[in-house]
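Yeah, one chain of the complex is gone here, protein chain that is, but the others are all in their spots.
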Amino acid sequence: MINQRQILACTILITALACVPMVLDAETNYFVYYLFMAFTYAAMAQGFNIIAGYTGQVSLGQHAFFGLGAYVTVFAWEFAGLEYFNPLAMILSGLVPAILAILIGLPLLSKLRGDYFSLGTLGLGEILRVIFIQGRAVTGGSMGKYLPSGSYTSMLPYYFTALFLAVLATVIVYLIVRSRIGLALIAIREDETAAAANGIHVLLYKLFAFSTGAFITGLCGSLQAYYLFHIHPQNFFGLSWTLFPILMCVLGGSGTFAGPIIGALALSGVFELAKIWLPGIHPIISGTLIIIAILFLPDGLIRLKFKGIISKNRAGQT
Amino acid sequence: MKLKSDFTKLGFYLLVLAVLTVVSGTVWAADRTEILIGTPLPVTGILAGAALEQKWAYEQAVADINKKGGIFVKEHGKKLPVKLIIADAESDPGKAVAAMERLIKVDKVDALLSGFTTNHIIPTSMTADKYKKYYHATTCLVPPWLEQNFKWSTLFFFDIMQSAAVPYQVINSMPKEDRPKKLAILMEDTIDGRAFGGAFKAQAEKFGYKFSVDEPMAVGAKDYSSQILKLKIKGVDGILIFGADADCVTFVRQMKETGLNVKYFHGYKGTWAHEFYNALGPDAEGILMDGFWSEDFPYPGAKELGTRYAKKFDKHSVSIGLYYGLCQILWQAIEKAGSLDSAKIREAVLNNEFKGTVIGDIKYGDNHVAIHLSTAHQWHKGYQELSYPILEGGWKTGAMLPWNER
Partner (left out) sequence: MFGFDSIDIFIQVLINGILFGTMYGIAALGLSLIFGTMQIIFIAQGVMIVLGAYGAFWLFNLLGVDPYLSIVIVVPGAMLFGAGVYQLLFRKISGRGEAGKAASLLLAFGLMSLLENLMTVLWTPNTRAIRTGYTAFGFDFLGINFSFTRLMAFIMAVAATILVTLFLKKTMLGKAVRAASENLESATLVGITPHKVNTITFAIGIGLAGLAGIATATTYSFDPYFGFIFSLKAMIALALGGMGSIFGALAGGILLGVIESIGAFIWTGGWADVLSYGVFLMVLLFKPEGLFTRTSINVVKP
């Protein structure tokens, strides 16, 4: 449970992060860019956290929502004139994936359990990628779509939006967890049959978690679309947009609400440093670190501090 | 939770943040000892193999200019050696952009050399524009690049319409009885494949050719037997294909297995690598490929560069001249600019003519683009003979022999 002191502490930390661009030049400083990407990943990791960490459904298809969010942004720009960083466009970029999550979640979540669900979401991601490649006239096919890059003026809107998304995602997680919804989700994660027996409408809660995660992920896709200005299926429906947030969530500590953030910041940092210092062999280093972390820090970085104080029973933790 | 620990934790995080901020904000004021040139190449991932020649050519160009002591930069009053900094684009456009950011912000490079392939070049050119750093690009399709109106990059590549005309010019250069009568066009479903497909078909009309079969080629497919069967049924005897090297190998092997004989097989992108030849051996005899350059070009240093490569890798290249020449242009431009400032380098590139490179004399247009010739070569006994442009007393392109006559 969180108390007022912790809320104060978090507020101070967020304010400090918001002040970073005032100290450093956002245009030329790499640390700002690193934080921008880390915050984006943190938000996506939280999205995964909701569906997997708290509800226990391992979704391997987050990249479907990410790419869809990006394309919605492009279409909003092209067809509805909702341009650069338009809030309505971004909200739509979150809503459409959320709706897809509900539509596809209905059959997927009601019929499939565990690994079958994971495989199904993986297939979903791939199918969207292939459809968008085939979609030629509408989606630009494999050539993708371009946004007018002249709209770029400064790094600042990206930094603050990413920070906002990370905070938003964490607040959403916090609110869910503190509420009855969170209790229901955790109950479903621990023992689905018992939860159902206790009158919890399992499918409804699962859909809620799935679509909330999709919403956040879609928003992140929109942000990346504004950043890269070139949207095409190979990039935006790539599996790394699913795998990295999962890594960060699990290594940070899934099922907690600070875990994904710590995981995102730490892992992004490690990857960046590896790329700067060891450009040729950095994936070997990253791969090895991932393996070591999974083997020796099975409950995530965040639980390092709590060993011995809190038991390994996850149901007792928030 | 203890009351104190919350603020202790906060204090810890704030301290870490402060340290990182200060460290990254420190400006390293150093006296100039070298010219920093960055490049976002794919060192890992599925494009890594295709970018190897580019990397090697860059490294050779840097080594060669440094052997002469470097480039004379008037502003610093002396010759400065070049340092090439390669950042891994990880075969992913988003990561290529991140690599550019790293090069510009962390390594603080003076100018940037091209990354690899259209869908990396366009986003990285956008990055160059964002931070107003000069980006010396190649390996990008010209039309989509031009559409973006980049201010801070230039492009040195071939004209796609000229390249698309080459197959027909090669066919026309073959003896009449060797020419294919029924052509098929198979383009992979990617940015480059689609663009080329459109160009090939437009040029086909101009030259009076028609395609009996027009289909996309699935990327990374492990089996083309259905498609080959269709070609066999239609009696196709000439194939124009755009695909990756592994796919082309699979395709040709299956052609042989099913007994589909063609007189003319012209591959773009996938048939020029020596690895393609290694996988097929005598079966590759007569297959045509596209190219950027030939060591048989009558330009200074071309043959020497080609021989150097052949000695090191025991195979020949039809691309290194482009990348080496690209570097030569940049070195000359830096010298003419007399400065390491991106704006001045850009002006120097746009306003000068560059002579004596391994790929000829080059001049950029007002639209920031310079064009070189797209070539065609034919595999003959493990060497890429130059089929186009047709040199006096040079190679004569012939038809492929049927499988059972080899």
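Labels A and B are assigned to the chains in the order they are written; within every chain, residues are numbered from 1.
We adopt the following convention: a residue touches a chain if its C-beta (ideal position, glycine included) is under 8 Å from a C-beta of that chain, and two chains touch if they have at least 3 such contacts.
Computed from a predicted structure; not experimentally measured.
Enquirer: One chain isn't shown here. Among A:T139, A:S254 or A:S268, which residue touches it?
Expert: Touching the chain that is not displayed is residue A:S254.
Enquirer: In the full complex, which of A:P21, A:G120, A:G140 or A:G221 touches the chain missing from this view?
Expert: A:G120
Enquirer: For the full complex, which residue in B:I35, B:A48 or B:M400 touches the chain that was left out?
Expert: That would be B:A48, which touches the missing chain.
Enquirer: Quick one: which of B:V106, B:V249 or B:V349 touches the chain that's been left out?
Expert: Of the candidates B:V106, B:V249 or B:V349, B:V249 is in touch with the missing chain.
Enquirer: Footprint of the hidden chain on chain B, which residues?
Expert: 44-46, 48-49, 52, 189, 215-218, 220-227, 229-230, 233, 245-246, 249-250, 252-254, 256-259, 273, 275-276, 278-281, 283
Enquirer: Using the document's contact rule, name the residues of chain A that touch the chain not shown here.
Expert: Listed in rising order, the touching residues are 52, 56, 58, 107-108, 111-116, 118-120, 122-124, 126-127, 130-131, 133-134, 189, 193, 243, 246-247, 250-251, 254, 280-281, 283-284, 286-291, 294-295, 298-299, 314.
In the analysis below, only the chains that are shown with their structure count from here on.
Enquirer: Need the CA-centroid distance for the pair chain A / chain B, whole Å please.
Expert: The separation of the two C-alpha centroids amounts to 35 Å.
Enquirer: Please output the residues of chain A touching chain B within their complex, sorted ascending.
Expert: Listed in rising order, the residues of chain A that touch chain B are 5-6, 9, 12-13, 16-17, 20, 23-25, 27-31, 33, 37, 133, 141-144, 146, 149-150, 152, 224, 227-230, 232, 234-235, 238, 240, 272, 275-276, 279-280, 282-283.
Enquirer: Across the complex, what residues on chain B touch chain A?
Expert: 3, 6-7, 9-10, 13-14, 17, 20-21, 24-25, 43-44, 86-88, 90, 92-94, 97-99, 101-102, 104-106, 119, 122-123, 126, 129-131, 144, 147-149, 189-191, 193-195
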